[in-house]
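A single protein chain has been removed from this complex, and every other one stays in its place.
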Amino acid sequence: MPYHEFECSKCIPERKKHAVTKGPGEDLTHALPLGYLNTIPGTISERGCAYCGAKHVIGTPMKDVIHISHGPTGCTYDTWQTKRYISDNDNFQLKRTFATDVKEKHIVFGAEKVLKQNIIEAFKAFPDIKRMTIYQTCATALIGDDIDAIADEVMEEMPDVDIFVCNSPGFAGPSQSGGHHKINIAWINKKVGNVEPKITSDYVINYVGEYNIQGDQEIMLDFFRRMGIQVLSTFTGNGSYDDLRAMHRAHLNVLECARSAEYICNELRTRYGIPRLDIDGFGFEPLSASLLKVGRFFGIEERAQKIIDEETARWKPELEWYRERLMGKKVCLWPGGSKLWHWAHVIHDEMGLDVVSVYTKFGHQGDMEKGIARCEVGALAIDDPNELEGLEAMYKLKPDIIFTGKRPGEVAKKIRVPYLNAHAYHNGPYKGYEGWVRFARDIYNAIYSPIHQLSFLDISKEDITDDGGFRTQRMLSDISLSEEVRKSNYMREYTGKLDIITPLREKSYPEFNKKP
Amino acid sequence: MADINEKIAQLENFIMKKCLWQFHSRAWDRKNQNENILRMTAELLCGESVNTDDPADRCYWVDAVYLADSYRERFDWLASMGKDEIRELFMALRERLDYVLVDGSLNEELTDPRY
Partner (left out) sequence: MNCELKTKDRTGVINPIFTCQPAGAQFASIGIRECIGIVHGGQGCVMFVRLLISQHFKESFEIASSSVHEDGAVFGALDRVEQAVDVLLMRYPDVKVIPIITTCSTEVIGDDVDGVVIKLREELLDTKYAGREVHLIPIHCPSFVGSMISGYDTAVRDFVRYFAEKGEPNGKINLITGWVNPGDVTALKHLLSEMQIEATVLFEIESFDSPLMPEGNHVSHGNTTIADLKDTANAFGTIALNRYEGTKAAKYLEKEFGIPSIIGPTPIGIRNTDTFLKNLGRMTGKPIPESLLFERGRAIDALTDLTHMFLADKKVAIYGNPDLVIGLAEFCLDLEMKPQLLLLGDDNTAYAEDPRIRALQENVDYDMEIVMNADLWDLENRIINEGLELDLILGHSKGRFVAIDHNIPMVRVGFPTYDRAGLYRYPVVGYAGATWLAEQMANTLFADMEHKKSREWILNMW
């Protein structure tokens, strides 16, 4: 029986079709959870809102932009500094947030005037920034302010600024995903094609659906640069507003997070004939295959292979070290939308982890198809999970670790399951070869934490044997390893530095001559 | 020697585990992906050349090269197959994928008329 019914959700039978256990010999036509439906009220769901999907996930990573929310201050406060999308523009987009501070009188009489004043004030406060994105919120959507009209007015009066308006209030869809869609379509409708870029290479891509969490984008940018590929724009991690207006000039769209950004890729394909190539930047094998595909598209696969060989040689021995010690450990892979499928197969293949469950907070059925296709038989796949279901699943599945958000991680902590932040990582970035080892290391340190081990001990009941004042992770992890593995000269622990992104920003790249 | 269904299953399982091109979000898009990429993969496995002038074709082709290379590495039984057999196999594979991913799929968004 592939559909999974939670005890705690028996009273809301609609939930039954939202969870599936992958059975042996089954394919996706046997069972697939429903997805992207309205949330059942009162379930304590993990979902957020469409404003978040537009403003926080996709909009604000743009680094050279004033991001202003047209509404009361709460929406902007709540989405300020709460994701780790860094940039090489001194993190302007992390440090600054703007709101028009809509008050009761504006609800009654309209807030367009105050919006205009805000726009002018914001540009005045930061005279070096000439680009702005304005996000509608629930309040201003309901009072019907015409934000586009005000933006157009200002752009007329201040010809050196450009403003993008995104109308994606919180209630516009069952979850964050509604916001992704709205901002994708708004951006291509209003902004793509407005700027002609400087082309510096024969090989030009847009890197789409990548938000530079802890520097992921910069890791990948380094690979592309080493291949002589021009990343015309990144949608939107560490991304620049004007670069993104030039997306139409790329030869290829390299897409990572299809959940949040396949929409703009599809439109770019339809309107400009730019093909869409879905890749995985996580994991040695998927990343290598992805770099080769991109290289091959441009006929420069040997450059990709060089990077693959170098990086694999450098980092494989360290990945293997962790793999030996993570083998068979059970994990609940519980992210927001696409990491369930980016990670499900490769953390199993390359780190030996047993993925006992995958879930998606705001994904669609397509994300579930990908996730279930990639996970192993027996995994429990849940759509739009809620807190009681999460607890029930953890009690039943007894994972050794959980990859999820910060707050559900606290829920797991209470029942002695360590968590890693799947959205924002701990010691990331996790993309790339070195990043993947950093991920393995974080998992290792979480599972083999001596304090974590102590949390299971009931000192009122159990005999405390006096066998020392400490444990190390290795004492815990190496118990069942063979002597050969323990003493291996080939494998070693992570030898990288704390900060691997800053050095990349200072790196110089070889010149590849453009074809005449 | 594995019969044709087992072979299809092996090819299909590899695609499902390792590839993403088959999961576009509309039925017509998936059928398009299946047709082009599997056709090219078959052509490559038959030693035929593939036209890659058109960017869309180039994009299918890079996924097809990955598939062909991976299949050759993993499935010895491919080496002993003739061109007609390979073409027949891949037509069956395509039908199978069309079924799993489109006609038999439980993904209700596939038929959404908006893109």
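Order of writing sets the labels: A and B. Residues in every chain begin at 1.
To be clear about the criterion, a contact is a pair of C-beta atoms (placed from the backbone, for glycine too) under 8 Å apart; a residue touches a chain by one contact, two chains touch by 3 or more.
What you see is a predicted model, and the numbers here were worked out from it, not measured in a lab.
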Which shown chains does the chain we cannot see touch?
-> A
Which one touches the absent chain: A:Glu387, A:Asp478 or A:Glu493?
-> A:Glu387
Missing-chain contact among A:Pro33, A:Gly48, A:Pro61 or A:Pro385 belongs to A:Gly48
Just one of A:Lys95, A:Lys198 or A:Lys497 touches the chain that is missing; which is it?
-> A:Lys95
Logged for chain A, residues touching the omitted partner chain are 8-9, 11-12, 38-52, 68, 71-82, 94-104, 106-107, 114, 117-118, 121-122, 125, 137-139, 141-143, 169-175, 387-388, 391, 405-408, 410-411, 413-416, 455-458
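We take it that only the chains that are shown with their structure count from here on.
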What residues of chain B sit close enough to touch chain A in their complex?
-> 16-18, 20-21, 23-25, 29, 55-56, 58-59, 61-63, 65-66, 99-101, 104-109, 115
Chain B contact footprint on chain A (complex, rising order) = 27-29, 31-32, 34-36, 251-252, 258, 262, 266-267, 269-270, 273-280, 286, 289, 292-294, 296-297, 341, 345, 364-366, 369-370, 373-374
